[in-house]
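One chain of protein is taken out of this complex; the other chains stay put.
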Amino acid sequence: MVSVETLFDKVKKWISSFVVGRGYTNMMTGYMTGELQSLVFALILASFFRIFSIPLGMILLVAVIAGIFYFAPIITTLEKENSNDLNRVLFWVVIYFAVIIAVTLWGR
Amino acid sequence: MSAYPSNLWSIPLLVVIPILVAVVVNLIYNRARLIKVISLASAICLALITLFSSYGYHWFTGQPALRPETLTFTFDPGLPAWRLALEFYFGPLQQAMIFIMSLILIFVVAVATSGLTKRQGPYMGMIFLLYASAAIIIMVNDFYHLWIAVEIGSLVVAGVVVGSGTSVSHKAALKYTFFSALSGAGLAIALALILGLTGYPNISDAIMYIQSVNLGEMSIILYVAFGFFVLSWIYAGGLAPIHPLKSEVYGASFPHGTAMLQTQSKLMLVAIGIVMLRVFGNLPFVREVMLAISVITMMLGVVMALIQTDFRWILAYLIVSHSGLVTVGISLGTTEGLVGGIFQAINDVIYMTVLLLCCEALYYFGGKTSTRHSLGLAKKAPWLGVAIILGTMAASGIPPFNGFQSEIILIQASLKAGLPEVAAVILMVSVTTFIALFRAIYRLFLKPPETSEPIVEAKVPMVLHVGLWVLVAITLIIGIYPNIVVSFITPVAEAVSLPWYL
Partner (left out) sequence: MDPSELRGKRGVIAVIALLIIGVGLMSSLERLAGNVSPGISRIYNILAYLVAPNNIATWVYDWRGFDTLIETAVIYVGAVVSALAIGRGVVQMKHYSEEAPVTSPPLEYRTESLTVILKLFGLPAAILLLSYGIMVVTASSTSGGGGFQCGVIMTSAYLLAAIFYGKENPIRFGKRFLIGIGAVGLGGYTLLGLPGFLTSGYWQYNVGADIWNLVSPTLHSIFGDPFRLTLYLQEGVFYSTPGIIPLINIAEAFNVIGAIGLIYFAFLYGWSEQPEDQEKGGK
């Protein structure tokens, strides 16, 4: 379970694993804001599915809230997945493309 | 006769002049003076051509069109007829977009030629070809030519990045061109499918054909073509999931190069987005897919910008994030959405150039852009501090700057379409843009320096000052009188727009 205090500690632990010295406080603000932003964004994204069906949106919203409690901080994963590594980008491109094809072809 | 000619004089010049300049400056290679004169003169020339040109079409190679009813050939673009020639169109929207691009080209060329070492021939050539590729994509009404322009555009991006010669830029360029193979081939497949389905490379003709016949089962081809088209749209504009590579490209080139790169990619996003709306807009789930990609890009870009520790990389990710802002409007596809999206693209290009020129100015103060050090530059260069804060305000949509005007249109458009979530995300993006930028500004400009070692200082060239303040003035003028630009966008937005149903 996470509260904002423990979230702060977890992010702090992550940052201090690769930053030492004075840059640390400055980065902490960025990471913390990023973390909160992405949590809110996940909630918004889940509620988006109401345009397909409202119960689906509600279920997803509850699922995301539950997920936040278990998986936060997600900024570390986000940073890793958004790396400029070719294999990773290629993997995500394939996934996105497959989803686009699947949704447009069989979504009707 | 229609009011528009099929041989408008300005269209070929807008494409051919940059190509010829690129050839010439590449040839004269290290004669910096001459390169400066030629490239500045032609950049100004291009801006003037755009400003004074009338509207119309150009049918390259002068082949007429065939009227299907009478089976006669005509040179009148107003009649419904199958085009034999390659068609370009120059209208109000094209004029606005290319004029802004020409303006930025002038400043980029001026800043580059005064700030760079000799042997700038190939690099300047690349900047002009960047302009040419974007101009083609903005004006073209032909699938095949669109593909070629996207191809040359991505190659030129690599050239601009590699021009700075650092190992980071080499890696960025290599990765980006690696994906151009994927998306270029993807666009070629999309093109092949559409050509196979319709037989017409001209976009309007293909649409006319699709609307005139009952596709039935064949419409699957259109869906798959759309998938591949989106892939190249994502690539050209650096939307998610290609955004790590595109932001690397933005971060690794010189700031003035980035200004031109982002201009090209945002205007390409608009142009290709409009083509996609025209061709595929009526298919189910098409705009939802585009909207989802835009929203994800917006959010990922801005979150990644928050955790960067270098001003250049913060800007790089913000540019990506704001590309998402542009495409949100286009994906909505309603009149307001389109106006907002295209207006946002134009505003975005201007205020990001302000910020990038400020970043360029940092190079004259020792070149430290990392936010791990505090420099206290505001004391050394108060004018720069003011400019960067004004740029930040424009970028984060604070009135009376231009960013506010387009973001408010976008927010209204998404509310009107029944998507308050999108409006919320747009608001989050503009607030977070402010946080991300101000974090860097505080460290670089406002916080007193931590070390006592003096900051190296060189004389900032006059053109950089001029460019900076002219662009700041433009952000203010557009912010106060948005109709100057919006009136150019509205006719196209009304013609292309589709109602949004849920």
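Per-chain residue numbering starts at 1, and chain names A and B are given in the order in which the chains are listed.
The criterion applied here is as follows: a residue touches a chain if its C-beta (ideal position, glycine included) is under 8 Å from a C-beta of that chain, and two chains touch if they have at least 3 such contacts.
Please read these numbers as outputs of a predicted model, since none were measured by experiment.
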Whole complex considered, the hidden chain contacts A, B
Of B:A158, B:A394 or B:V425, the residue that touches the missing chain is B:A158
By the document's definition of touch, the residue of B:W82, B:F434 or B:W469 touching the omitted chain is B:W82
Where does chain B touch the missing chain, residue by residue? 5-7, 9, 11-12, 16, 19-20, 23-24, 26-27, 29, 58-64, 66, 73, 82-86, 115-117, 119-123, 125-126, 129, 136, 144-145, 148-149, 151-152, 155-156, 158-159, 162-167, 170, 173, 189, 193, 195-202, 205, 209, 217-218, 220-221, 223-225, 227, 254, 363-364, 366-367, 458
Interface residues of chain A toward the undisplayed chain are 83, 85, 87-88, 91, 94-95, 97-99, 101-102, 105
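FYI, only the chains that are shown with their structure count from here on.
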Per the centroid of Cα atoms for each chain, what is the distance between chain A and chain B, given in Å? 28
Residues on chain A engaged by chain B in the complex (per definition of touch): 21-23, 26-27, 29-31, 33-34, 37-38, 40-41, 44-45, 47-48, 51, 75, 78-79, 82-86, 88-89, 92-93, 95-97, 100-101, 103-105, 107-108
Across the complex, what residues on chain B touch chain A? 172, 175, 178-179, 182, 220, 223-224, 226-227, 230-231, 234, 240-245, 247-248, 283-286, 288-289, 293, 295-296, 299-300, 302-304, 306-309, 371-372, 419, 421, 424-425, 428, 432, 435-436, 439, 443, 450, 502
